[in-house]
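The complex appears here minus one protein chain, its other protein chains still in place.
On to chain A.
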Amino acid sequence: MEEVNSPILQVSHLSKSFGDHQVLKDIDFETCHGNVICIIGASGSGKSTLLRCINLLETPTSGQIFFHGKDITSKGSNVNVYRSKVGMVFQSFNLFNNMTVLQNCMAGTTKVLKKDKKTAEEIAMKYLKKVGMGEYINAKPHQLSGGQQQRVAIARALAMEPEMLLFDEPTSALDPQMVGEVLQVMRDLAQEGMTMVIVTHEMAFARDVSSRVVFMADGVVAEENTPAKLFSNPQQESTREFLSRFRNQ
């Protein structure tokens, strides 16, 4: 990919509180073009909140988020344009229930990007085939298995042709036998150089695909390193403890 070293996203001094409860404390974090960042950590450590703050589904209490160097938390920035460039895949899929698989993948391109129907359909088909869902275009979400729904959700995000994808525990709501198909799609994307930030509990996946792994504990980034170093030689006590639980399984 071009511009390998310019940061596409920078999070600086980000904090988030819900009432008196501070979930994120002064987070600094950045990612470059083509990087795959996996965020791991125990439940309640703030991983998902961080991801939701990056997409502004939660408004940060303080701190800034820069996308290509521009502060998207500032008053004048257009949130919808930013969101159209940063795709998001949710734990509970969140496919539009009133639309078919194909309509789900065309909603953003026709309504937000204002592409004509024919172009939108071509784009949607391209990505639906890529995730192996080309046969299902007329199905409604409730007619699909969880794994299939999540693959459609990924195709929906890809149809926007985003610069970056955010994954919020994409396999946590799936039966074990369906995890593989979703991870395979994500593996393919990583290989193609898609910039991704992934919150996950799949340690093997995080070790294999990520450029860097971020370990979060109690609302702070406790440790950040390449997967090889973080998994084989964790520096922090909390990281060691967290990883040991996964090894014992």
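What we mean here is this: a residue touches a chain if its C-beta (ideal position, glycine included) is under 8 Å from a C-beta of that chain, and two chains touch if they have at least 3 such contacts; residues count from 1.
Quick note on the criterion: contacts and distances are computed from a predicted model.
Asker: If you look up the hidden chain in UniProt, what protein name do you find among "von Willebrand factor type A domain-containing protein", "Formate C-acetyltransferase", "NADH-quinone oxidoreductase subunit K" or "Amino acid ABC transporter permease"?
Answerer: This omitted chain is identified in its UniProt record as "Amino acid ABC transporter permease".
Asker: Can you tell me which of A:S6, A:S92, A:T119 or A:Q235 touches the chain that was removed from the display?
Answerer: Result: among the candidates, A:S92 touches the missing chain.
Asker: Check each of A:G34, A:P60, A:G108 or A:G219 against the chain that is not shown and name the one that touches it.
Answerer: Touching the chain that is not displayed is residue A:G108.
Asker: For the chain that's not shown, point to the residue among A:M178, A:V197 or A:A222 touching it.
Answerer: Missing-chain contact among the listed residues: A:M178.
Asker: Take the complete complex as the reference. Which residues in chain A touch the chain that isn't displayed?
Answerer: Those residues of chain A that touch the unshown chain are 55, 57, 75, 80-85, 87-88, 90, 92, 94-98, 107-108, 111-112, 131-132, 135-136, 138-140, 143-145, 147-148, 151, 153, 156-157, 160, 178, 181, 184-185.
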